[in-house]
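Missing here: one protein chain of the complex. Every other protein chain is in place.
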Amino acid sequence: MSFLPFAVAAWLFLAGLYGIVSSRNLIRTILSLTIVQSATYLVLLGVGYADHAQAPIFADIPQTAKAVDPVVQVLVLTDIVIEATVTALLLAMAVQAHKRFGSLDPSDLRALRD
Amino acid sequence: MNRTTRLALFGIAVAGFGFVLVDGLAGLPDFGNYHGVYGQVITGIGVTERHATDLVTALNFDIRGFDTLGEEFILFGSVLGVVLILRELRGESEHPNRHEADEHTFAGASEALRALGLMIVPALVAIGVYIVVHGQITPGGGFQGGVILAAGPFAVFLAGRYLRMKLIAPHMLVELGDAAGAAGYALIGLGGLVFVGVFFKNFLPFGIPGHLLSAGQMDLASAAVGLEVSGAFLVAFSEFLDQAVLVKDGSG
Partner (left out) sequence: MHITALTVAVPMIAAPTLVAFRHWTPRILNDVGATGVAVAVATLCALLLAKTIKNPFAYWLAGWRPSHMVTIGISLSIDPIGAGLATFAAILVTGALVYSWRYFDAADGLFHALMLVFLAAMAGFSLTGDLFNLVVFFELMGAVAYALTAYKIEERGPIQGGINFAISNSIAAYAMFVGVALLYARTGALNMAQIGAALDGHRADPLVIVAMTLLFIGFMTKAAAIPVHFWLADAHAVAPTPVCVLFSGVMVELGVYAIARLYWTIFAGPMAPHAEELRAILIAFGTVTALWGAVMCFSQRHIKRLLAFSTISHVGLFLCGIGLLSAKGLAGVATYIVGHGLTKAALFMLAGVLLHRFGTIDEFDLHGVGRGLPLIGALFATGGLLLAAVPVVTTFFGKSLLDGAAIDAHYAWLPTVFVISSMCTGGAVLRLTGRVFLGWGASEREDVVQAVPAREEEDEETATRDFTPRLMVLVPAVLLAGAIMIGLIPGAVPGIETAAAHFRDHASYIGWVLHGGRAHFPPASTSHLETYDYLYGAGATVGAIVLAAVTLFAYRLKDRLPAIVLSPALAGLRTLRGLHSGHIGDYIAWWTAGAALLGGTSLVFLK
């Protein structure tokens, strides 16, 4: 039980990589990338979790109460913003790819072979 | 490589990489067993030093505010990239679909949906502003509130009135908001340098914890971030929606 979150995170990372490698559609590739990033959230948040602890919001709990780690929460917040924006950028590129190549299949993107 | 070769290569590679990953993760302390010094120091001093009760926001906009500056600009740069990549080219025009877009309806968008959608808008805006402004007291802050604020005009689109949404949130205005928020956040950091000698040091009075105007610059930073996030998301929405609804490729 104590390793489960990290095991799930590892699984997500690998499953996301598989999604990118095997995908036949750029949108699916981009979403698989999102899955890989979810793995990083799990690891970060899992690292900071403390049993029987509150959220680090002291508005209504005494200051001496035990709280989970606020630092990893900030790291994950940053992480989420990064992911959202890079996904937006990639989706914009996918829109243009569809216009230029007429297809979203990575195998049909043939402008850059050696 | 053909698909079979690629998957075969990946199969071997992922087995190895998976083993490496799990071996590393196995060295972590048990889940739930957090004893790190950084977090404990912050929870110890956060409220007393900064008079903020939401320590996540305190970290975000004060203690690790420089990280947030980088993150802000990732948002800013990416949305700029979206504008760049979806920009209008010669041969594309917005005209042909314009009249369709005005009454652009989703499948089965009824009058009830429209009414509900339009009713939600002020609620969303109010909630968004509330969350932005109370970031240092309760869970929330610029990022979360900014996304909710962006959802406001977006609900107008969902209610079926795309061009109306563009009237409420015109391109230039939201771009300006995005830029102003980004520059504003950097200027707050500069304010720290100018007024108290260190970049990003909190230079506004701290007030009383739990009150609206507390924790110094966090409120201001939240507002700047909220402005930027809502602007950025609206710019991104508009760009994508323009492509989907308005733009007709001149060459067909």
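Going in written order, the chains are labelled A and B, and every chain counts its residues from 1.
To be clear about the criterion, a contact is a pair of C-beta atoms (placed from the backbone, for glycine too) under 8 Å apart; a residue touches a chain by one contact, two chains touch by 3 or more.
These numbers were taken from a predicted model, which means no experiment stands behind them.
Across B:D54, B:E71 or B:D219, the residue that sits in touch with the chain not pictured is B:E71. The missing chain lies against chain A, touching residues 9, 13, 17, 20-23, 26, 29-30, 33, 36-37, 39-40, 43-44, 47, 71-72, 75, 78-79, 82, 85-86, 89-90, 93-94, 96-97, 100-101, 106-107, 109-114. Looking at chain B, the residues touching the absent chain are 1, 6-7, 9-10, 12-17, 19-21, 23-29, 35-39, 41-42, 62-67, 69-71, 73-74, 76-78, 80-85, 87, 89, 172, 175-176, 178-180, 182-183, 186-187, 189-190, 192-193, 196-202.
Quick note on the criterion: only the chains that are shown with their structure count from here on.
For this pair, chain A with chain B, the centres built from the Cα atoms lie 15 Å apart. Listing the residues of chain B that touch chain A in their complex gives 3, 6-7, 10, 14, 17-18, 21-22, 25-26, 28, 30-36, 38-39, 42-43, 46-48, 53-56, 58-60, 64, 67-68, 71, 74-75, 77-79, 81-82, 85-86, 137-139, 143, 209-210, 232, 236, 239-240, 243, 249. Every residue of chain A that touches chain B in the complex is listed here, in rising order: 1-7, 9-10, 13-14, 17-18, 21-22, 43, 46-51, 53, 55-59, 63, 67-74, 77-78, 81-82, 84-86, 88-89, 91-93, 95-96, 99, 107.
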